[in-house]
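Apart from one protein chain that is not included, each protein chain of the complex appears where it belongs.
To keep things simple, chains are lettered A and B as they appear, and every chain counts its residues starting from 1.
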Amino acid sequence: MQLHPILSAMRRNKVGAIVICLQMAITLAILCNALFIIDQRLAMSRRPTGTDEVALFAIDNEWVGTPDDLSARTRTDIAALRTLPDVENAYSTASYPLANGGWMQGISIKPNQNDDTATASTYFGDEQMLRTLGLKLVAGRDFTSADIGERGATDGPLSPGVIVTRALAAKLFPDGSALSRSIYIEYPDRGMPIVGIVDRLAAPWMTTNAAAYYDYSVIEPFRFVNKSSSYVVRARPNRLAAAMRAAQAKLFELNGARVLRKVRSFAELRTRGYRDDRGLAIILSVVCAALVAVTAFGIVGLTSYWVAQRRRQIGIRRALGATRGAIVRHFQTENLLIAATGALLGIALAMAANLWMVSSFEMARLHTVYAVIGAVIVLLLGQLAALWPALRAASIPPALATRSA
Amino acid sequence: MFAYYLGLALRSLKRNVMLTVLMIAAIGVGIGASMTTLTVFRAMDGDPIPQKSARLFAVQIDNWGPENRSHPSSDGLDSMLSYTDGLGLMNAHAAHRQTAMYTTAMALTPSASQLKPFMVVARASYADFFPMFDVPFRFGSQWSAADDAAHADVVVITRELNDKVFGGTDSVGKTVNLDDHEYRVAGVLDAWSPLPRFYDVHSSDKRFGKGDDLYLPFTRAIDGAMTTAGGMSCKDEPSGWEGILHSECIWLQFWVELPDAAAVVRYRGALNNYAADQQRSGRFHWPPHTQLRDVRQWLIYQHVVSDEVHILVLVSFSFLFVCLLNAMGLMLAKIVGRAGEIGVRRALGAARGAIVAQWLIEAGVIGFAGGLAGLALTVLGLLGLRSLLSESMIELTRIDVADVGIAILLAVAATVLAGLYPTWRATQVQPAWALKSQ
Partner (left out) sequence: MLKMTNLSKAYRTEVVETYALRDFSIHVREGEFVAVTGPSGSGKTTFLTIAGLLEEFTGGEYQLDGANVRGLRDNQRSRLRNEKIGFIFQAFNLIPDLNVQDNIDVPLRYRGLNGAERRRRIQESLERVGLSARSRHYPAELSGGQQQRVAIARALAGSPRVLLADEPTGNLDTHMARGVMELIEELHRDGATIVMVTHDPELAVRAQREVHVVDGQVVDLMVPPRAVVGAHARV
């Protein structure tokens, strides 16, 4: 394959070649980063919460006024929910995974420690909580009814023991000694022993800035009693919709002086919560597709023009014995050279753009695999786009050489 | 001559329809993408209260000290205040107008018994809130300073709430039942939705989503032990409502109106004096650390324009750049292909300027058509965005006359810019080529 005539042809069409090269480079830079972001966001939207989401729904309850018998009302509500035929279990709490709001606190492993060892989400639940959510205990024990206290938004007493997630246990006590060690949360001088470790329980927040402590959670054994609280309910298999209807009806039957702000299944909470992330992924995908299309058309256009410009030359080559295949290869090689330069430039641009985004936004660094994938896509794109004009060039008759201009 | 060149441009575009369509489509798509994201960006980044944004200030004060930081921010200050500081600053009365405020959730029980009780978001503030933020009234007016002092059972409701509960009639003097108490309606607001909701940017839903449903006196809310719905950060676990009020938990927003630069200087001084007093009394163990930020500064500090939008704007403008490179390449091909005609025109007496005019105007025509196509795509794009993003962003997907103008201008300017190099190449065509190309 003779490179020299190709290079000299490109030198005469410098600007056109540069335009295509730049287009491909920028396309590559955008493609790499976009694919990376798409992948990240979709991965985020698929993070497991550690719960049996398919069977769960949550009711956000708010009492009208400030009743003094909140404790009795809550206990009545929970007992009633548990007796419903379509309900397997339920408990009262302040927040739950996928709620997008809740309690976040600093955790220390020594009394009166100034800097927190970790940040974690705090959940409240009674002895039915693990069963309701379907959490897997990997060490220690679940709460017993003797452990359970009662608390509202403030004035929480010290818990006799807490359950933490495996990830938090590893973070706080990397030597594996978490079980029966104490942690300090609300009271810096009074610790609470870890009595159990569950495999996974996610934080309530689904945003990128909460991602760092997504798997760090602490469960304190309390029935949550407050003017505003939530009931997490586990429906019997395949009875979710019926359970949701029955639960609402039952609660209003017990006491109409309340507002059920939200009654949503965990599946719905997940969809709503990650809507913006999925939306971004879709938007970026559309833009990538459009980008690829525009660049492809540009390559087709400019290559066709070069073919037209060099008609006579091509005819002469054919007259001198070049096969159709040789002509096609000539143009494909030309395109490959430009594309390769564009790819190199594009990878550099992609890295630079990513570094800038890492420093300006909450973004992770681009893995090389995306750069490689992007480069392959761009090179293939170039070759495919140049194919049609190249085939047209190959069909130029050798007879053109004999005609003068 | 302009009309002549316009005619030439139209003929030239008709001659090679495929090429023209490709170019207009490419530019249209680029403009569509850019304008879609730019519209959202402008809505997010705009000044929500331009007539006053330089006179309204958010107050910040460090009440946790250099050793305790809840969320790291660029200057170590948080966006909320404790009750002690909020009340202290209100009592100091160092500003022309001022208000401490927070939001709380309440259950409204409509008098019509068929309607079930529903939740409303209430903003607890002082009467100054309404003149400070230029809030328009439809019926009645805000409660008085006396009402603030008396912790009165009075509310101001929004137009939407008034429509829902009172059917849109003048409800001044009527009462609403909130959490088993009756509150007298002092005023009904007209439609008011400054975006972004600069005075409450703590949660991303509130910035652009649905606003507050009603307003009640701050003093009354404190009396009623109404806990905040807007988030609270505590250093130590508080004990009961009184505990919250006396603790260093931060949960209030504090805004002041300062009419001129001298007032700003005076207020900064007063703010620092207050903090110095806290240090003297032993409550703070660090020197005064306070800050005043006007609306624009506040919005930047709060990163109101989300990262996602920044990324999308970048991506779409890079996309536009690629489209323009495309257009440039195609224009170049077209011009070099028409070198013969250019040579003839030059031979017949066209000066270089005439060639420039002819081809730049052609680029402008393509740009204009691309701009129109781009506008159509922008409308589609915004509709698409609306369905993809959460409700809190819907307000941002409205297009106004300015956006239309920007789209067309951007399209024409960008295409003409892209056409500069090809046009320069056109002027390089020597008139002698008309003879030589035999």
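Note that contacts are C-beta pairs under 8 Å (C-beta built on N, C-alpha and C of every residue); 3 or more make two chains touch, one makes a residue touch a chain.
Quick caveat, the model's predicted, so the values are computed rather than measured.
Considering the whole complex, the hidden chain is in touch with B.
Considering the whole complex, the residue from B:54, B:121, B:150 or B:354 that touches the absent chain is B:354.
Not every partner is drawn; the one left out touches chain B at residues 1, 4, 11-12, 15, 340-341, 344-354, 430-432, 434-438.
The definition used in the following text is that only the chains that are shown with their structure count from here on.
Centre-to-centre spacing of chain A and chain B amounts to 26 Å, using the average Cα coordinate of each chain. Contact residues of chain B toward chain A in the complex are 19, 22, 26, 29-30, 33, 67, 105, 107, 109, 116-119, 179-181, 204, 224-225, 227, 236-241, 243-244, 307-308, 310-312, 315-316, 318-319, 321-323, 325-326, 328-330, 332-333, 336-337, 384-385, 388-390, 393, 421, 425, 437-438.
Interface of chain A with chain B (complex): residues 15-16, 19-20, 22-23, 26-27, 29-30, 33-34, 37, 62-66, 114, 153-156, 186-188, 207-208, 227-228, 252, 256-259, 261, 272, 275-276, 278-280, 282-284, 287, 290-291, 294-295, 297-298, 301-302, 305, 308-309, 357, 360-363, 405.
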